[in-house]
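Got a structure for you, questions after.
All protein chains of the complex are present and in place, except for one that has been dropped.
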């Protein structure tokens, strides 16, 4: 981890403290800070979601998140980057993932936060189970072939 | 203003309450929320900034911010959008502008926040004065010809 | 009489935030010339600025009534 950049990665069981995450990436040479929050939404097409449940291979997920964080720092010249993913049950309107990036200029801060989110969805061993209002449970395993991009 | 979308615009004299701004755009069908914070940074090239001072044509700035907010809501199908710009003295590490966007999907939330920031810098009658550590004061009026894009 | 409101670097260069000018009506272009003649120090920045009559941006050919409240909007730098 780049000693000059701020922020960490973590998996948490309860509500994500996004104010603390923002504070953790603050730096005097950061002119731009971006916070992304992924929240459980009620409707996806015709499907009504009641809550989501997240599960992870925790040691691999933490390591992969740290790798993404460090790659984002060097790729986008960030002053800070932090990622928090919540596990367990996440109700509608609650936050499952938070990414904060800080950079000298806004383009890098935006691009880095978007890139980290793309990569989380592509390569970090975390899964969600969609629980509908009528009680159906469905683990989500997208059909696209796992491309091994996460391999070292 | 679209009655179904959340969030407002404002000019404030003190610290920006970004947690309140985030909360103001929350919506059950928003799966993605982006918060952008523009903060005063210490170094710009070789120049060391001590603090910035912002001034606005307040009624025109509020009206222009509201126009941008509403255009962002319709252009990016946002569930919510809020903008706060601080006026007066803003020290290093303090936030001068905050934009929050909420959308069903992250691409729209990111794109809208970036677009709003571009437009704020292009068209809203707010000006900054850069005060260096050695006491120089310099109002910033970029050389590019004002293109009248803000005109109705 | 027209009231001309100045902001930021323009107010600093002019040494005032408000100019009161005798005015019986005319175009925005006419008003620009009057302001530039009165305060040459701001002529260069004025040429790069927009003009609002009331709180609406106005083109150089637009009319400025005799009792207007006008704002000069130099290039912006918020954010």
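Each chain carries a letter (A, B and C) given by its place in the written order, and its residues are counted from 1.
By our rule, a residue touches a chain if its C-beta (ideal position, glycine included) is under 8 Å from a C-beta of that chain, and two chains touch if they have at least 3 such contacts.
These figures come from a predicted structure and were not determined experimentally.
Asker: What chains on display are touched by the one that is not shown?
Answerer: A
Asker: For the chain not shown, which residue from A:9, A:27 or A:56 touches it across the whole complex?
Answerer: Going through A:9, A:27 or A:56 one by one, A:56 is the residue touching the chain not shown.
Asker: Just name the one of A:51, A:75, A:105 or A:128 that touches the chain not displayed here.
Answerer: Per the contact definition at the top, the residue touching the missing chain is A:128.
Asker: For the chain that's not shown, point to the residue among A:6, A:41, A:69 or A:85 touching it.
Answerer: Of the candidates A:6, A:41, A:69 or A:85, A:85 is in touch with the missing chain.
Asker: Residues of chain A in contact with the chain that isn't shown?
Answerer: Looking at chain A, the ones touching the missing chain are residues 38, 54-57, 59-61, 63, 85, 96-97, 117, 120-129, 137, 139-146, 148, 150-152.
Note that only the chains that are shown with their structure count from here on.
Asker: Nearest whole angstrom, what separates the Cα centre of chain B from the Cα centre of chain C?
Answerer: 26
Asker: Please tell me the distance, in whole Å, between the geometric centres of chain A and chain C computed from their C-alpha atoms.
Answerer: 50
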